[in-house]
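My structure is below; once you've seen it, I'll send some questions.
A protein chain is absent from this complex, but the other protein chains hold their places.
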Amino acid sequence: MDYQKFLDTINQEMNYRDVTGKVASYIPELAKVDPRKFGMHLHCGEQQNYSFGDSEENFSIQSISKVFALAMAMEIMGEDLWDRVHVEPSGDPFNSLTQLEYENGIPRNPFINAGALVISDILVDQLDDPKQELLDLVRKLTDDDSIDFDKEVYKSERSTGYRNIAMVNYMKALGNIKCDVEPIVDFYFHLCSLAMSCKNLSHAFMIFANRGKILATDEEILTPLQTKRINALMQTCGFYDEAGEFSFEVGLPGKSGVGGGIVAIHPSKYSVAVWSPILNKKGNSELGMKALERLTSLTGLSVF
Amino acid sequence: MDYQKFLDTINQEMNYRDVTGKVASYIPELAKVDPRKFGMHLHCGEQQNYSFGDSEENFSIQSISKVFALAMAMEIMGEDLWDRVHVEPSGDPFNSLTQLEYENGIPRNPFINAGALVISDILVDQLDDPKQELLDLVRKLTDDDSIDFDKEVYKSERSTGYRNIAMVNYMKALGNIKCDVEPIVDFYFHLCSLAMSCKNLSHAFMIFANRGKILATDEEILTPLQTKRINALMQTCGFYDEAGEFSFEVGLPGKSGVGGGIVAIHPSKYSVAVWSPILNKKGNSELGMKALERLTSLTGLSVF
Amino acid sequence: MDYQKFLDTINQEMNYRDVTGKVASYIPELAKVDPRKFGMHLHCGEQQNYSFGDSEENFSIQSISKVFALAMAMEIMGEDLWDRVHVEPSGDPFNSLTQLEYENGIPRNPFINAGALVISDILVDQLDDPKQELLDLVRKLTDDDSIDFDKEVYKSERSTGYRNIAMVNYMKALGNIKCDVEPIVDFYFHLCSLAMSCKNLSHAFMIFANRGKILATDEEILTPLQTKRINALMQTCGFYDEAGEFSFEVGLPGKSGVGGGIVAIHPSKYSVAVWSPILNKKGNSELGMKALERLTSLTGLSVF
Partner (left out) sequence: MDYQKFLDTINQEMNYRDVTGKVASYIPELAKVDPRKFGMHLHCGEQQNYSFGDSEENFSIQSISKVFALAMAMEIMGEDLWDRVHVEPSGDPFNSLTQLEYENGIPRNPFINAGALVISDILVDQLDDPKQELLDLVRKLTDDDSIDFDKEVYKSERSTGYRNIAMVNYMKALGNIKCDVEPIVDFYFHLCSLAMSCKNLSHAFMIFANRGKILATDEEILTPLQTKRINALMQTCGFYDEAGEFSFEVGLPGKSGVGGGIVAIHPSKYSVAVWSPILNKKGNSELGMKALERLTSLTGLSVF
């Protein structure tokens, strides 16, 4: 397939001025981003990279990084992980404390904040230096050692993240948090502050399209079964309260972040990342959703 | 692929005595069913039918019929349908009134009871004889004119269905029901009482694997886009509170019913139905889930 | 005390044009009422009646009648009644289905709609002609045989009362309703449609200030203990989500209705009713609340 032609078509069709949403503003660092930023990168083989626009510029990947944390926790915990966090869609705004109250402190899935906080607890409990190991993993997946946390984003998240701190304390009260609160939220807010580009993201997520192996080196990071589990989770839970819509419009497993990034994979075919900071009402990149919808329409490839 | 060999393997592996769940008991007619019943039918072409066990015996398909009702409503309403019912997973027990209270009477998707009741309202409002048209559709899809409602099941549902009647009244109070309550619940409980076999179901669902067309006649029942929407909905919402697990274990769009039936489709490849009345804790056929998991493992085919 | 002087003062001070709320509009019959209507009647002995304004004009007493229904049910059921309905404040909007879902179909108290529907079920189950017996009771308490249901209000309630019908069905699903739905809602909507005047109401409620006995005849309708229970319930649950505020502002047990009526009693002293149709945000008569607050301030009498 001539993916570059498809991407060029998408680039021409999309126009950020037609977009009706807004850039995320809950922390100043996200509000500062130029709303016109737009980039996309599709990766489907070692020498097969297609892109346009701001595809090599770093942005705050926010919740997308929850997939990396989940991959780390699955490796450590195996099937025991699912006693601590469930695998079902949440059907509620992504921060809901009510659901935790109903379900005894077990988050519905690893991609809602409560779930990622339990994952953070596990990593803090089991690893000597979880932040470094997270960086090591992401750098290895992308073969890019410059990837790092954005300190300003981290500080901003920390100074406003009372709802997440509330959730950790609440789950600790309910018995589903082992470590002290401080190192957990320190790790969690660092996790949210990872800065990467579309190019990086599409390379990193290629393991999910490649049965758990790094394409370039053939190193197995996850088993095929673990990879399938993560893909299924991205399909049903990767888009806050818009997973059903994304499943229909795009039809690929993926994960979005409030920084305006979305990454999706087509198993055995490609990994693709897109970035545009303007968000729709459900908190997903408005242009990003459209761009991916166009991609699966133009290529005729979706899982459905 | 030698599908018959795969089915034979599955038949040998599964043993209902290892199963820990129970037959549905909320109405006497379901409780009476022999728990040892087990059948499966895979359909992938006009002369390509593979099966074992009780695959031609009729059972109460229950919620599986919600997919037929949805198909009828999509044809009538087009995109306007989505103002009356949303397309996101529910994340709550399948009967929850709380969610309706939160979301102003708009059900989260057409496969929870509230959603199917709104669909019923639409069909009652728009069709002269919705029950007959439902039968006509199902008979056409299966080329089997003997398919009918099970009157005993219907009566039993009616006499105990206060929760569903509560939901219709509640949504009427919230402005999302147009017709009188009586004809809506009459249609709804008939819908739940459809009796079909695995063979019938796999034939009927073949349209969802065939871009909306009946395979034998090439007649288009749904557009490709409508078909994609239904498949996406089955993927994310087809299994009560176990959609995430099914998505992982089986990786195909599908729909289950408390009668113990499950039907799933692999787009462009096949349609498969399985029946075993014993349900797991989440209300899905325990053996049915395992059989489908084995099928995608043996064939190596899932959407992930 | 010179109650007439106090009432005259209140009449002079109150001015409906300073009021910011609105007349109830959920049924046309209530919306039609002249918002300037204002009357008050205080009764503290056979020849001791004090009043002003529209105190002898009938209005729709709405939820105030739930106290009569409760009195009838307490007489029939004794202490067993409290297995079917609790005695605690609801802390939620007065129609909430969520609370029923949490608490297995047992309403929190007899004055929320769900509670009054359970009371209605009991009366329909136990009495030959509950509507007539309700009228008989109210006529005996007031010595006024003209008191009756307002047929227009009844019809209007019936034609819009889907939420209440939803609640009966829901509680029937949860096992806390015995009779058929139809006679229950027929009784309930009649109950809501009772038309009485301030004079009637203050006379009828005198039993709650007189340890359960009709003042004029000394006939015991309720035991002192039953009377105490009802008074305690009016104190904590009589004003939808404003019981705490009324308890502070007025400091007397009482009950309000969305028709704009409020009746309150001072144990061993008096019974007082006030009517002004304009409601505050919480559904209680705005002028009525103020008038009663002035009464307890001017007399220096409250329970606190």
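Observations, loosely collected:
Letters A, B and C name the chains as they come in the text, with residue numbers starting at 1 for each one.
Everything below uses one rule, namely that a contact is a pair of C-beta atoms (placed from the backbone, for glycine too) under 8 Å apart; a residue touches a chain by one contact, two chains touch by 3 or more.
Keep in mind that what you see is a predicted model, and the values were worked out from it rather than measured.
Every shown chain touched by the omitted chain in the complete complex is listed here: A, C.
The omitted chain makes contact with just one of the residues A:Val33, A:Leu97 or A:Leu127: A:Leu97. Screening C:Pro89, C:Gly105, C:Gly161 or C:Gly260 against the full complex identifies C:Pro89 as the residue touching the chain left out. Seen across the whole complex, the unshown chain contacts chain A at 96-98, 101, 162-163, 165-170, 172-173, 181. Think of the hidden chain as still there; on chain C it touches residues 86-92, 99, 108-109, 228-229, 231-233, 235-237, 241-245, 247-248, 251, 253, 267, 302-304.
Everything below uses one rule, namely that only the chains that are shown with their structure count from here on.
Separation between the centroids of chain B and chain C, computed from CA atoms only, is 48 Å.
Between the CA-based centres of chain A and chain C the separation comes to 56 Å, rounded to the whole angstrom.
The multi-chain contact residues of chain B, meaning those touching 2 or more other chains, do not exist; every residue touches at most one other chain.
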